[in-house]
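Pasting a structure below so you can have a look.
And now, chain A:
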Amino acid sequence: MNLYEFCYGIIHWLVDLINHLWYWLGNVFPWWFGDFFNAVGDLAASHGNIVVFTILLEVLVILIIAVINVLNFIWIDRKFMGRMFDFYGPYYVGFRIGGWLQNIADGIKLFVKEIITPAKADKIGFYLGPVIFVSSSFLALSTIPLGRNFGIATNPSGLGVPASALMAFAFFAIAPFAILISGWSSNNKYTLIGGMRSAAQMMSYEIPMLLTVASVFLLAGSFDFMDIVSAQHGIWFAIPLALGFVIFLVCLVAEVEIQPFDLPEAEAELVEGWTTEYSGMRFGFFMMTSYLRGYIGGALATALFLGGWHGPALIPEPIWFLIKAYIVFVVIEWMRWSTPRVRVDQLLNIGWNRLMPLAMLNLLIAASMKTMGWF
Partner candidate 1 sequence: MGERGTRFLPEGMERPASRIDDVPEEKVIRSLLDTFPSTVTDFKKLGKGVVRARIERRDLYRCCKFLKDQLGFEHLSMISAVEYDKRFEIVYHISCYGSCLLLELITSTPKDDPSVDSVTSIWGGANWQERESYDLMGIKFNNHPKLERILLPKDTLYHPLRKDFKGGG
Partner candidate 2 sequence: MGNVIAFRSKDFIKWADGVLEGVLRRSPVGSGVDYLTKDFFNWATRNSIYPLHFGIMCCALEMAVASAPRFDAQRFGVIYRSTPRQCDVLLVNGPVSKKLKPALRRLYDQMPGPKWVIAMGECAISGGPFYNSYSVVPGVDQFIPVDIYIPGCPARPEALIDGFIKLQKMIKENKKGLLTGK
C-alpha cells in the first residue's frame, strides 16, 4: 500500500476537477475576468501545489488512523481491564457493540461540559499546557511510518525528514515541559507536585531510553525509521538486543506515565495529579493524548525492536505494524493493572542506578556486535 501515491492520485483528480471548473467558468464568462480564471487554474495545477496538498492529505489520513487507534486503545484498555477484574467493562452504551462507543460518548460529553479556568491560575500557561502537550505528541506521531510507503516524514517526494527517528524522540520529549507548565500554572499544590514529579521522572528516564535507542541506531547505521526497519528484515532487533528491549519497555512505561510509574497523576496521593484543575475538553485532550502517547510508544517499540511492518505478506504492511503496536500496548496495560505504584525516590533510584548501567551495557553489546560484523 502506497500512501503517497494514493493521496497524490486523489489530489491530482481533485485538482483536475477544479481546473475543469475554472476553465469552464472562464469559457462561460469570458467577459468577466476570463483570463483570471485560466491563470488560477494553471496555478492550482502546478506540481508544487499538488505535492503540498498531497502531504496535507497524508497528514489527515495519518491523523484519522491515529484517532481511531486511540479510541480502540481506550476501549481495549477498558475491556482488557474488565476481563482481568472479573467484569464486563463498558457494555450498555450505544448499539451494544461491546461498548466501543463509550469513548465517543465520553469525548462528546467532555465537549459539552463547561470549561473552568481557576480564578488564580496563570492564564497563559493554563491555556498553553494542553496545546503543547497535544501538538508535540501529534508531531511525534507524524514521523512514524506505518509501512514501507506509508508515512509522512519519509515519503518519496523528497520532502521527508532524513533523521525521522531522532525527530520522533525529540518531539516525544517535549511533553514534560507542557506538564510542568500546566501543573505550575494551575495554582494548586497537587498539580505543582505532579508537574515536578513528571519533570523529574521523564528527564531521568529519557537518558536510558535514548541510550538503548542509540544501540538500535548503531546496529541499523541510520537515524531513519525506513533504514532501521529495513535493517530488521532478517532478524528483529528485539532478539540480539533483548536486554535493550526490556529497558526500552520499562522506560516507555515511565515516559507515557502508566501504572507502576504513573506518579505524576498518582490518584491516591495527588488527587488527579497535574490534571486536577482541568475540566471539560481540556481534560479530554489530556486523557486522549495520554492514550495517544501509549500508541506512539507501541509504535516506537514496534519500529525499533519488533521489525516494524515485516511479516508474512498475507496481511498488508500497515496492519502488521498496528498488530504489533497493539500487542505492545496490551502488555503495557497488563503491567498497569496488576502492579502497585512505586514511590518517587524509588523511581529515580531505579532509573539512575539500575537502568542506566544496564543501558550502557546494552550499548556495549551492540557496539561489540557491530564490531564483530554481525550486522
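Quick note on the criterion: a contact is a pair of C-beta atoms (placed from the backbone, for glycine too) under 8 Å apart; a residue touches a chain by one contact, two chains touch by 3 or more; residues count from 1.
The candidates came about this way: all candidates are chains of the complex that A comes from, given by their letters.
Since the structure is predicted, the reported quantities are computational estimates derived from the model, not experimental observations.
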{"item": "Single touching candidate for chain A, where 1 or 2 all sit in one complex", "value": "2"}
{"item": "Residue ranges of chain A in contact with candidate 2 within the complex", "value": "78, 82, 85-94, 99, 101-102, 104-109, 112-116, 267, 271-272, 275-280, 283"}
